[in-house]
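Entry: chain A
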Amino acid sequence: MQVNEKEFKPTIVAFCCNWCSYAGADLAGTNRLNYPADVKIIRVPCSCRVNPMFILRAFQRGADGVIMCGCHPGDCHYTTGNYYARRRMTLLFSMLDYLGIERERTRVEWVSAAEGAKFAATMNEFVETVTKLGENKRLEDLRCKEK
Partner candidate 1 sequence: MSKVTKEQVLRSSGVNVLKCMRCGKCSATCPSYDEMEYHPHQFVYMVEKGDLEPLLNSDSIYKCLSCYACVERCPRGVEPAKVVEGIRNAVLRQSGMNHIKAENIPDMLDEDLPQQAIVSAFRKYKR
Partner candidate 2 sequence: MQRIGVFVCWCGSNIAATVDVEAVSEALKSEPGVVFSTNYQYMCSEAGQNMIKDAIKEHNLTGVVICSCSPRMHEATFRKTVQGAGINPYMVEIANIREQCSWIHKDKQTGTEKAIILGKAAIAKVHLNAPLTAGESPVVKRALVIGGGIAGIQTALDIAEAGFDVDIVETKPTIGGKMTQIDKTFPTLDCAACILTPKMVDCAQNEKIHIYSYSEVTAVKGFVGNFTVSIKKKARYVDTTKCTGCGVCTEKCPVKNVPNEFNLGMNNRRAIYIPFAQAVPKVATIDADYCNMLKNGKCGVCSKVCTAGAIDYKQQDEIIEEKYGAIVAATGFNPIKLDNFDEFAYSQSKDVITSLEFERLTNAAGPTSGQLLRPSDGKHPHTIVFVQCVGSRDTSGCGKPYCSKICCMYTAKHAMLTREKYPDTDVYVFYIDVRTPGKNFDEFYRRAVEDYNVHYIKGMVGKVAPRADGTLDVQASDLISNEQLHISADLVVLAAAIEPDKSARPLATMLTASMDTNDFFTEAHAKLRPVESPTAGVFLSGTCQGPKDIPETVSQASAAAAKVIGLLCKDKLTCNPCVAHSDEMLCNGCSSCEKVCPYGAITYSDKEFRMPDRTTAIRRVAAVNEAVCQGCGACTVACPSGAMDLKGFSNKQIMAEVDAICK
């Protein structure tokens, strides 16, 4: 059994599209479905707005996991945005994997506005996975680490 002085709390950034996933997150709240407070949501108009730079930046600044949520394929408010996002993330994640950031620390999930329960379940599972992996140190900018 591992005994930690202080329990490890991961920092997790979630990008949610305004039309489906952000509304799905709101629904999880309305239904009082618990998920860890480690997840902080950033609202974007569409999953295709998520620039790979944002995700690199998050890891650089010490995020332990990044998840991107969008509308289900075919349901995008902007018709095709989530298809672009899916392709971009596939490439980015495989590159991050190559750099040594475990594949489990990144994820794309489709959550509709009606899937509050799925949102909460996904977050619970993702936080658990990332917590098991522990702190992410691979991509931290050492210059930011002065204190």
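With respect to how the candidates were assembled, all candidates are chains of the complex that A comes from, given by their letters.
By our rule, a residue touches a chain if its C-beta (ideal position, glycine included) is under 8 Å from a C-beta of that chain, and two chains touch if they have at least 3 such contacts; residues count from 1.
Predicted model only: the values in this text are computed from it and were never measured.
Asks: Okay, in this complex, which of 1 or 2 is up against chain A?
Replies: Answer for chain A among the listed options: 2.
Asks: Along chain A, where are the residues that touch candidate 2 in the complex?
Replies: It comes out as residues 11, 13, 18, 22-23, 25-26, 28-30, 32-35, 37, 40-46, 48-54, 57-58, 61-63, 77-81, 84, 88, 120.
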